[in-house]
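Questions regarding the structure given below will be posed in turn.
Heads up, one of the protein chains got dropped from this complex, but the rest are sitting where they should.
After this line comes chain A, so read on.
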Amino acid sequence: MTSLLSVRDLRTAFNGQTVLDGVDFDLHPGKTLGLVGESGSGKSVTALSVMGLLDRNGKVLPGSSIKLEGQELAGLSERGLREVRGKRMAMIFQEPMSSLNPVYTVGDQVAETVRKHLGLSRRASRERAVELLRMVGISAPERRVTEYPHQLSGGMRQRVMIAIAISADPALLIADEPTTALDVTIQGQILALLKELQERLNMAILMITHDLGVVSQIADDVAVMYAGQIIERTEAQRLVGNPAHPYSRGLLASVPRLGMDRNVPLPSIPGSVPSPADWPAGCRFADRCEFATPQCREKPPLLIERWPGHEVACDHPLVDGVPTPEPAREVVS
């Protein structure tokens, strides 16, 4: 299957400080890739690098490749990016309020995007805006178009953002923690909506979240990030059932589940995520890893396909929770 989005050796720096250090992944048309990892691991910077929306002090470094539908986006001019952004790829954020303009009505903002991307007339874009709002499950959209963002609930605002994002029928939607700020019952509505739209529009979704439950529910594949790199990548169900990287395993074990016994301490990972300035030389997880060997601290492990469709960046990948003793440099089957 050919990739819709193919990211290779993506490296991004802010003011000379590298924060993404060789990110690799593929996303196939119409599929969902969950990008998970803890705060500061580089999820949002990955998304913003793909979208070409980094702050001024941020740079995608030479040698990085970001291909969307075969077109190289790394190094593309702002003008070239504008042809792609909003049309072939779009993004929604955790806090929709910060991306909506408080002084324009919801209808104006959706219609404006439609006009910009599709070149429709004022009237036609107005009609299309109503249609889009209906598609994202906003009731009485004819009336809602006249409302301002502050008059809407958080869930409704996220629906409006989704309407704007899908207005030009993009092939790729990047969703950066789209439900993190919402209540759990509203989160369910938004996830269901994204799934429905994906099927209808055959749109691929890069779903950024720190919630492994959300990933389980909506992702086909998962990429786990740690300290600026992808450390494991495979099918979602395989990852949650059979994590091979000790960090993925630790992360999964740390998630509390209903019915756990309070007399047994919750599993946790000692220490905390190192910031980019403190990344260790070898494996970046070594200081927190119960299976670390001296070798782990010397040489950074590469992301290698250990099993068909299952890549891990660990020299002692876990099989049923047990680490492989010798550095397995070849593919095991």
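Following the convention adopted for this analysis, a contact is a pair of C-beta atoms (placed from the backbone, for glycine too) under 8 Å apart; a residue touches a chain by one contact, two chains touch by 3 or more; residues count from 1.
Operating definition for what follows: contacts and distances are computed from a predicted model.
A.B. asks: Could you tell me which of "Peptide/nickel transport system permease protein", "Ferredoxin reductase", "Cytochrome c, mono-and diheme variants" or "ATP-binding cassette domain-containing protein" is the UniProt name of the chain missing from the displayed complex?
C.D. replies: "ATP-binding cassette domain-containing protein"
A.B. asks: Return the single residue from A:D9, A:D24, A:D211 or A:D287 that touches the missing chain.
C.D. replies: Residue touching the chain left out of view: A:D211.
A.B. asks: With the full complex in mind, choose from A:T2, A:N15 or A:S39 the residue touching the hidden chain.
C.D. replies: Residue touching the chain left out of view: A:S39.
A.B. asks: Could you tell which one of A:M97, A:I186 or A:V319 touches the chain left off the display?
C.D. replies: Considering the complete complex, A:I186 is the one touching the chain left out.
A.B. asks: Need a quick check: the contact residues on chain A for the chain that isn't drawn.
C.D. replies: 38-39, 153-156, 183-189, 191-192, 210-214, 216-217, 237, 240-241, 250-252, 254-260, 262, 265-270, 272-273
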